[in-house]
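Every protein chain of the complex appears in place save one, which is left out.
For clarity, chains are labelled A, B and C in written order, and residue numbers in each chain start from 1.
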Amino acid sequence: MSGWPAVWTGALLTLAVLSYLYQDNPAWRITEHLYVGLAAGYGLGYTWQNYLRPVLENQVPAPGGWIWLLPLVLGALLYTRYIPGWDWLARFPLGIWIGYGAGYVLAYLPRVVIGQVTGSMVDLASLTNIALLVCLLGGFATFVFTLPDRPGALRTAGRVGRYAILIALGVAFGGAVLYRFTLLYGQVHFLVHDWLGFGR
Amino acid sequence: MTLIARLQHLDRRWLYLGVLVVTVVGSIWPPRIVPRPSPATRAAYDLAQAVPPGGGVFIYIEYGLGSSEELDPMLAAVLGHLASRGARIMLAARSPESSQIAERVMTSVARRFPAYENGYGQTWVNLGYRPAPDVALRAATSGIGAAYNQVDYAGNTLRGMSIVDDLPVLDRRHFDLAYAFDSGDGFAPMIYYVGTPMRVPVAVGAISMEVPVLQPYLAAGQLAAVIGGARGAAEYEALAGQPEQANVLVGASALAAVYVLVVMALGNAVAHLGGGRR
Amino acid sequence: MRKDLPVWLGSLAGGFVVATRWFAWASATGLDRTVDRLIVASYAVAAAVGFIGLTRVHLRAIDARRPLWGYSIVLLVAMYGYAGLLFFQPASAPVPDWIFQNVMGPVFATMYGLIAFFITSAAYRAFRIRNAESAVLLVAAAVALLGNSALGTRIWPGWDGLVAWIMAVPVTGGFRAIQVGAALGALATAVRVLLGLERSHLGSAQL
Partner (left out) sequence: MYWNGPEDGARLLLPGYLGSALLAALMVALMLLCLIRARRGLSLPKLRRLPAVQVLEEMVGRATEMGRPVHMTPGTDDPRNPQVLASFPILRQLTLAAARYDTPLLHTSADQIVYALSDATIQQSYIEAGRPALYDPENVRFLSDNAFAYAAAVMGIFRRERPAANVMFGNFAAEALLLIEAGAEVGAMQLAATSNVFQLPFFVAGCDHTLIGEEMYVAAASVSGDPVLTSTVVAQDWMRLVVAVLVLAGAVLRTLAGPADPLRRWLQR
């Protein structure tokens, strides 16, 4: 890496975070607040350097660049929430953002559903495929909301689906365990090798 | 019976200590296990193998530093393989950190290939991150330069970079393969905006916990291939015949698997022997 | 007007998105690309809202000498210091990059690493067999755990095949059912927003 200051900073911060596991303590609290502060500073600084500054320097002065002022003003309206009496103006950007986002959902999500539907149109000559369809339709049955007294067949299907969902969740949990350990392993590796100089 | 009673009120910090011991041991003496390549990893390898020299590959890095341990070796293995095939590589990122990850891993891979070490702007480019990155990704399907404001990760202009001139649009005509290296949120935008409408084959380099979730998309053909976790990365390394960063991880994680199984068994034993306390 | 106009502008924006994504004539105008970029710009301008919120909360904590107010100073110094640095230098310059790599990086990675500890205590608490359902959950988790770690095949050569079948049938079926259902719910929510039925987020009493 880049010398002992880097290694020692990293190691002490790593230990400070791990100390949370033992109990609340000043080292953890300092790290927590330092981290939150740096992350917020980074977010704002990065947006300025890599987005707003290029837009103000390159896009706005270009021919037809006035159009960029519209979104800048729209975004700035959000800050009216700090001005009593004018705070209703903040609803304009919020309303537009929400609507735009909902439009995205409506425009793109159905295609994903269609993909899942056509992907489920499997050849029933295979036992595996039949089992898949049973799991899928059973899963659908677990989500029916409007029949409080579900008829027997639907209830049975729902039970099959529930087991399929439980298996899926169990498998996902099992898959996650190792992934999580891999991440910790990286940090421990850093402590043991780079900081304490063990092994290899 | 006192042991059981004591275990019933087990302080969770003892479990934490066990985790620490297992990872320290795994870090110093990792057991070596070489996995056999699974069909899913082989599919990913074959996709990259099918990219012609000079073919475009778009790589969307979603994961952050926290997933680096698992995905960096995989990204390095795939980039190394693509570079050995002479593909033109365009990297984009879904967060500021992931743009730095893209830069770090790609420059280290480029050191092994002269055409990439000195070929920035021709053989590869790092477009970096933009706010609302998925919108930028979608915009790239109608024009990459405009979508990324004509600047790359470091703020250099994209104008005049031959890779952007030759591969101006993220579509099937210009790109043979699109990858998401993903810890959960990157694969869906790739399917929505790039895979399904533009018909570019989409592969995912996924953290292991994501693999079950990707199955429906793989089965439906919306994803062309998935490399799963440290194990998948080790398999890819084996296929591509490259140095084995991921392999060590596989051995260490075997220890972790045994430990967690023991903890699960212990939890059950305590609950049942101790008179079924919920 | 103060209440309804933002909602209708939002519906208009959403309708625009749908039209330009689906209809050939609307897509041909190329307007979608421009508007996407403008919306991104408006988001970027909002980037300081949270910054202001954090400043307010922590300044007040310091001012009122709340318990642990000293940590608020740490937070504010870090926040303004780093933002100030990045105002004058790109993130890739040596000093900001050093802080990112060697201060934020290790904290971030260790925070992720904490999950390994927590997943163990969750496994200890949560995977107790009480009935058929919890037994299924436990067995599925154990099978996947052994499969992922490449230990399964050492126990029994067919292990990978078993995991592949589980992945292809109950996992695909179960997750697909969840995903299709969630997509229907999300679609309904989007339509409710576009129809102006869902507006609790805009601070309206009417749901």
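Rule of thumb we're sticking to: a contact is a pair of C-beta atoms (placed from the backbone, for glycine too) under 8 Å apart; a residue touches a chain by one contact, two chains touch by 3 or more.
All values reported here derive from a predicted model rather than from experimental measurement.
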Displayed partners of the chain not shown (whole complex): A, B, C
Chain not shown: contacting residue from A:Leu15, A:Val36 or A:Leu89: A:Val36
Per the touch definition above, residue among B:Ser38, B:Ser183 or B:Asn247 touching the missing chain: B:Ser183
Contact with the hidden chain (one of C:Met111, C:Ala142 or C:Val163): C:Met111
Those residues of chain C which, in the complete complex, touch the missing chain: 18, 21-25, 27-28, 43, 46-50, 53-54, 56-57, 60, 68, 107-108, 111-112, 114-115, 118-119, 121-123, 125-127, 137, 175, 178-182, 184-193, 195, 197-198, 200-205, 207
Absent chain, residues of chain A that touch it: 17, 20, 24, 28-29, 31-33, 35-36, 38-40, 42-43, 78, 81, 90-91, 94, 97-98, 100-102, 104-107, 110-111, 113-114, 117-118, 120-125, 129, 133, 136-137, 140, 143-148, 150, 165, 168-170, 172-173, 176, 180
Chain B residues that touch the omitted chain in the full complex: 12, 66-67, 142, 169, 171-173, 183-185, 196-199, 209-210, 213
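FYI, only the chains that are shown with their structure count from here on.
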Relative to chain A, chain with the most remote C-alpha centre: B
Distance between the centres, which are taken as Cα means, of chain B and chain A, whole angstrom: 15
Where chain A and chain C are represented by their mean Cα positions, the distance between them in whole Å: 2
Touching two or more other chains - residues of chain A: 18, 21, 42-43, 46-47, 49-51, 55, 108, 112, 116, 119-120, 168, 171-172, 175-178, 180-181, 183-184, 186-188
Numbers and ranges of chain C residues touching at least 2 other chains: 39-40, 43-44, 47, 90-91, 100, 104-105, 108-109, 111-112, 116-117, 119, 123, 138, 141-142, 144-145, 148-149, 167-168, 171-172, 175-176, 179
Chain C residues within the chain A interface of the complex: 2-3, 5-7, 9-18, 21-22, 34, 38-52, 54, 68, 71-72, 74-87, 89-91, 96, 98-117, 119, 123, 133, 136-145, 147-149, 165-181, 183-184, 186-187, 189-191, 193-194, 201-203
Chain B residues touching chain C - in the complex, by the definition given at the top: 10, 12, 15-16, 18-19, 23, 33, 35-36, 38, 64-69, 96-97, 100, 103, 130-132, 135-136, 138-139, 142-143, 146-147, 149, 153-155, 208, 211-213, 215-216, 219, 229, 231, 250, 253-254, 256-261, 263-264, 266-268, 271-272, 278
Chain B residues within the chain A interface of the complex: 13, 16, 19-20, 22-24, 26-28, 66-70, 96, 128-131, 149-151, 155, 188, 191-193, 196-197, 207-213, 216-217, 219-222, 229-230, 249, 252-253, 256-257, 260
